[in-house]
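This is the structure I want to talk about, given as structure tokens.
A single protein chain has been removed from this complex, and every other one stays in its place.
To keep things simple, chains are lettered A and B as they appear, and every chain counts its residues starting from 1.
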Amino acid sequence: MAALKHFLLRVVVTLLLLAVPVLGVWTFTEADRWGLWFPPIVSSYGASIDKLFYLILWMVTVTFIGTEALLVWFVFRYSKKDPTRAIFTHGNHKLEMIWTAIPAVLLVIVAISQMEAWTTVKMNFPTEGPYTPEKPLMEVYASQFDWRVRYPDAQGNFTGADVIEVPYDITVPEDTKVVLRLKSRDVLHSFFVPTFRLKQDAVPGMDIPVWFEATEPGSYDLICAELCGWGHYKMAGKIHVLPKDEFDAWLAAKRAALYATD
Amino acid sequence: MIQCRNRRAAALAAALSFPVLACEFNPGAAELSYSLNRPVIEQNQDLARDAGAQAQLAGALEMLFGTAASPRFLAEPEWIEGGFDPNYWGEDLVKNDDALRASLEASNRATFAAQIAAIEAGTFDAVARPRHADDLWGWWEELKAEKSGDAAGLKSEGIALFAEYYPSLRASAALYRNQCYHCHGAEGGGDGSTSAFLEPRPRDYRPGKFKFTALKGKARPRHEDLFRILAEGIYTTAMPSFRRFSDAQLHGLVDYVRLLAIRGETEILLASFYEPDEGLNFANVQENYLDVVSKWRAAPEQLIAFEGPVPESTPERIAHGRALFTTPGDKGGANCVSCHGEGGRGDGPSVNDPKQSTDDWGRPIAPRDLTRGVYRFGRRPIDLFRRIYAGINGTPMPEHIGMTITENGQQRTMTEDDIWDLVFFVRSLATHAPAVAQHGGGHGGDLGGGH
Partner (left out) sequence: MSHAHAPTHPARPLGIDPPGTVHTTHEHHELGFLRKYIFSVDHKVIGLQFLFTGLVMLLLGGLMAMAIRWQLAYPWTEMPVLGRLLFPATGGVTTPEGYTMLFTMHGTLMIFFVIIPLLTGTFGNYLIPLMIGAPDMAFPRLNMLGYWFWWPGIACILLSFGAEGGGPAAGWTSYPPLSTIEAAAPGSNWGQNWWLLSLTFVGVSSMMGAVNYVTTIVKMRAPGMTFFRMPLSIWGLMIAALLQLFALPVLTAASFMQLFDRVFDAGFFTPTGTVINNANPETLGNAAGGHPLLWQHLFWFYSHPAVYILVLPAMGFVSDILAVHARKPIFGYKPMVYSISGIAGLGFIVWGHHMFMSGMNPAVGLVFMTATIMIALPSAVKVFNWLGTLWGARIHLTSAMLFAISFVSMFIIGGLSGIWMASTPVDIYIHDTYIVVAHFHYVVFAGSMMAIFAAIYHWFPKMFGRAMSEKLGVIHFVGTFITLNGVFYMMHQLGLAGLMRRTADPYDYATYAHLQPINQFISWCAFALLAWQVFFVVNFFGSMIWGRRVGRNPWNACSLEWEAPSPPGHGNFDKQLAVYHGPYEYGVPDAPKDFVPQTQRAHA
């Protein structure tokens, strides 16, 4: 009876531990079907970020399955009632060297492989083309609890009576390197566009350039990703990507609408 | 023994599987109920003591407007005869206007894209339940039951159902409860749980006093005015843009806000007719109700219309606007300078006058810093024109049309042209970026705020 109980306990514990890698990997393979995976990529650099995610995912999965499998096997195998004593060892220098050196090399490779994508998104701003950090397409003002975007007037000024100010909806041209300057009127906010793989905090007192190139027309969620107060969950926006000519027409219509009298 | 063990194992397994089973569980929305307008009741000590009259008041209001869970207007027969049903106020307005109807449908098609695609594909059971649209879901289920076996009919009518959706008052009340209640309160008193921490305070709909309309005088707002506030928010206040909801939902919210406002105003009127000896004057109920509704129906007539294009801004007109702006009232000017200050920075002398810096709701209020180019109800010339024309209801900002001014020794009333000149001058002031904090040695005057 006691032996049966012990066996049952071993089985239960082993199954529980086994469930971790099995269900763990399974949920990752099924996640896409449940809508629990990345939203589509619609920015030029989105794919490079996802690629790095998958690179790490593969490394992590192999390590995860390997270590968890060893754990499950050891726990099952060595929890058997056995009157003999355990293997008496205090370690193995060679093994330690191996399992320090190999991960070290892999981790350095991971670290180096990240750098290009990071500099692309955050450091290398467009220097030519219609929009540059000095001559952005728009200024985005974050405040409790909405997004306002300012397009310059026909002369390219961001101040003055004829600038265009739009709440919530941000319209940008397709296939164009768009630069915006991100500002906060009050507290911290964060400009997060999941489909662009883009996130940048807005900090009061700072004027932070952000760039992206949208590759697909459509409307995409803009979400505030930094706690900005009680209404944080309300702080939504939409980014509308229009083909270039439609964007120009839209901007012209916006400028004209400023002088409507309805 | 073994059986007992099995039973225990079964109990353990059941306990552990309950997260999965519990997913079917769905709690109802919390009951929301209207309470009486306490400050108004407290003003009348007799009424405050008369629980019976208060119950009568609550009953009268429920008769006219239904309950919080199921709000509706009591439709007068003559309204119906005249083709007006307040329960379909917004819906009739939107659907009789081609442009509004088209944008409503476009917005619905975008919002319910997944549902419409599923219907088009004929996979009726794959239609997902949309959020905040219990009424639509009910109608869809009804339609499905009615048209079972008639796939083509279900398809065409189903698509039309989603594309032409306009929420019922009941669904809008639920959305209000979800999105507006915590600031504006159950009765629209601007007294929700979060309201005490906001500056300015959320609007109290009940006195019928709304700041931002395109209308003359103290008219009640039009459907379009309220819709614009919902869609664009009020910049530099805690009222955000609610564009993430569909046009239909925003129209529905406007309907419900209007119901709350009419209800609140009727309540105030009814309370004011209370006589300690006679109780609530029921003879007045219908009269007051009709009176308030008629004010709201008359709103569109009060639009400050301006035909033709915005006039050309010239240096001369700006100079004239500047003169009007900077000349104090006792010298016959428009007196803007006393609040907005010489440079339009919102730092005029009256800022220190408690009377001039308190609004009708008893809150401190600061004049707008016009150099920032931030205006709460639109930055188009026509918006500024209407703002100066009619003033801002409930604030020290006065109506300017017809204001008496003295120019060149001649007394006259201000005309639309004068107002345009002021608009051009105000627009010329907007030379700074919206107030944004900065590092390093800033200057104290760089602060935003204002009304």
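Going forward, a contact is a pair of C-beta atoms (placed from the backbone, for glycine too) under 8 Å apart; a residue touches a chain by one contact, two chains touch by 3 or more.
Keep in mind it's a predicted model, so treat the numbers as computed, not measured.
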item: Listed residues B:S70, B:S103, B:S193 or B:T415, member touching the removed chain; value: B:S193
item: Given B:N178, B:S294 or B:T314, the one touching the chain that is not displayed; value: B:N178
item: Chain not shown, touching residues in chain A; value: 6, 9-10, 12-13, 16-17, 19-20, 23-24, 27-28, 31, 34-39, 48-49, 52-53, 56, 59-60, 63-64, 67-68, 70-71, 74-75, 78-79, 82, 84-92, 95-96, 99-100, 103-104, 107-108, 110-111, 114-115, 117-119, 121-123, 144, 185-188, 190, 192, 194, 197-206, 208, 221, 223-234, 236
item: Residues from chain B at the interface with the omitted partner, ascending; value: 12, 15-16, 18-20, 22-23, 25-31, 131-132, 177-178, 182, 193-194, 196-200, 236-238, 244-245, 364, 366, 435-442, 444, 446-450
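Note that in this section only the chains that are shown with their structure count from here on.
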item: Where chain A and chain B are represented by their mean Cα positions, the distance between them in whole Å; value: 36
item: Chain B contact footprint on chain A (complex, rising order); value: 139, 141, 143-146, 148, 150, 158-161, 163, 165, 167-169, 183-186, 204-206, 219, 230-231, 234-236, 238, 257-262
item: Of chain B, residues touching chain A in the complex; value: 110, 179, 194, 197, 231-233, 235-236, 238, 240-241, 243-244, 306-310, 373, 379-382, 427-428, 430-439, 448
